[in-house]
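A single protein chain has been omitted; all remaining protein chains appear in their positions.
Residue numbering begins at 1 within each chain, and the chains themselves are lettered A and B in the order written.
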Amino acid sequence: MSNILEVQRLTKSYGGATAVNEVSFALEPEKIYGLLGRNGAGKTTIMHMITAQLFPTRGEVKVFGENPYENERILSRICFIKESQKYPDTYRVVDVLEAAAAFYPNWDRDYAYALLEDFRLPPKRNMKKLSRGMLSAVGIVVGLASRAPLTIFDEPYLGLDAVSRSLFYDRLIEDYGEHPRTVILSTHLIDEVSQLLEHVLVIDEGKLIMNEDADALRGRAFTVVGTSSKVDAYTAEKEVINRSMFGGLASATIVGDMTVNDKKQAEALGLELATVSLQQLIVYLTRGNLERKAVEV
Amino acid sequence: MGFIIDDSRPIFMQIAERIEDDVIEGRLLEESQVPSKIQIATFYQINPATAAKGVSLLVDQGILYKKRGIGIFVATGARTLLMEKRREQFFEQYVVSMIQEAEKLGITAEHLSEMIKRGAKRDE
């Protein structure tokens, strides 16, 4: 099947500042994607452009093969749940669900109300009187019950407690299993969702710095620990993404699949080897930028 | 959740290992049905496609097999096959590294086998 979303050299500038810089990627149908990156990296701006809520300065967006702008056929297949969603002042939880029902062709009303109970949301409560966590839960209910072929969650679990987060993952997996669709989970809290993701896109300072299969990234990097001279010798020809010192010891994180040779060489030098989690890898990759900037300042 | 997934190794491999463990330890009998990808995914809170990838890895190895329209089952002889594979891994993972460490500490081969016998007794 062809790509459901194609983004070509997407750019958004505000005056002199570039929020999104030449981002290109494509999404395949029926996968769960992670759009990861620090706060302010440009994730939300990208999602707004994908859904034609914001206009690109340059570049192209194709959803289901077409430009989504004012395109009813395409827009009706997209559900974008955003963290900062505004609701009409007088709206209650039930009003949000009933309004949403009018816009998503696959909307499942019974499922929506069942989810409302699962998340213990009071249907008659005014949206303005909901806590941060409850607001997030309303978004989750709409996103799941919409069953839109492209469902996008932007920071879906802000303020949610551990039980509700776990409930979200369970419901997402179950419903995705029964009604496969493309899901984008955008977040800066990577550890929480990382194991739900099939593929990750990492955005840093408006640029796409990683676009890979999640499982391929797990174990992609490794850390060596030992005396600093030995660590230096070992890492001489390698791509180091993080280095730290502790007394006479150094640790360095290296990108690349750990080969048998790597292992033997490290063992010969008396270095200890440790694997790096997906979350840790992304933190290292995106923190590098921050440190460089700090030096410039 | 009974098990925690390690985020630093490919999850589909971990899923395959968990199923192997279940077969070896008799929780999954030969010719019995393996949980569906959704059941596995919900249990571990992982992506269903990843769960499916773990299962198909074992299908490729002949440990599991597909019954069209019904599901995935444990093959006859799977347990023996896995035991052999695991014994090989055991040697690589534990015995070789144990001997390396023993050499570092100046423990002779004779002394080492003495220690193994002692350890086995304590377990009884």
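The rule we apply is simple: a contact is a pair of C-beta atoms (placed from the backbone, for glycine too) under 8 Å apart; a residue touches a chain by one contact, two chains touch by 3 or more.
One rule holds for everything that comes next: contacts and distances are computed from a predicted model.
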{"item": "Undepicted complex member, UniProt protein name, chosen from \"ANTAR domain-containing protein\", \"Glutamyl-tRNA(Gln) amidotransferase subunit A\", \"ABC transporter permease\" or \"DMSO reductase anchor subunit\"", "value": "\"ABC transporter permease\""}
{"item": "Visible contact partners (per top-of-document touch definition) of the missing chain", "value": "A"}
{"item": "Option from A:E60, A:E98, A:E239 or A:D257 whose C-beta touches the chain left out", "value": "A:E98"}
{"item": "Hidden partner chain, touching residue among A:Q53, A:S131 or A:S244", "value": "A:Q53"}
{"item": "Subunit A residues that touch the omitted chain in the full complex", "value": "48, 51, 53-55, 70-72, 75-76, 78-80, 82, 85-91, 95, 98-100, 102-105, 148"}
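Quick note on the criterion: only the chains that are shown with their structure count from here on.
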{"item": "Chain centre separation (subunit A, subunit B; CA means) in Å", "value": "31"}
{"item": "Complex contact set, residues of subunit B against subunit A", "value": "5-13, 37-38, 41-42, 44-50, 53"}
{"item": "Touching residues (chain side subunit A, partner subunit B) in the complex", "value": "31-32, 166, 169-170, 173-174, 176-178, 191, 194-198, 214-216, 218-219, 275-280"}
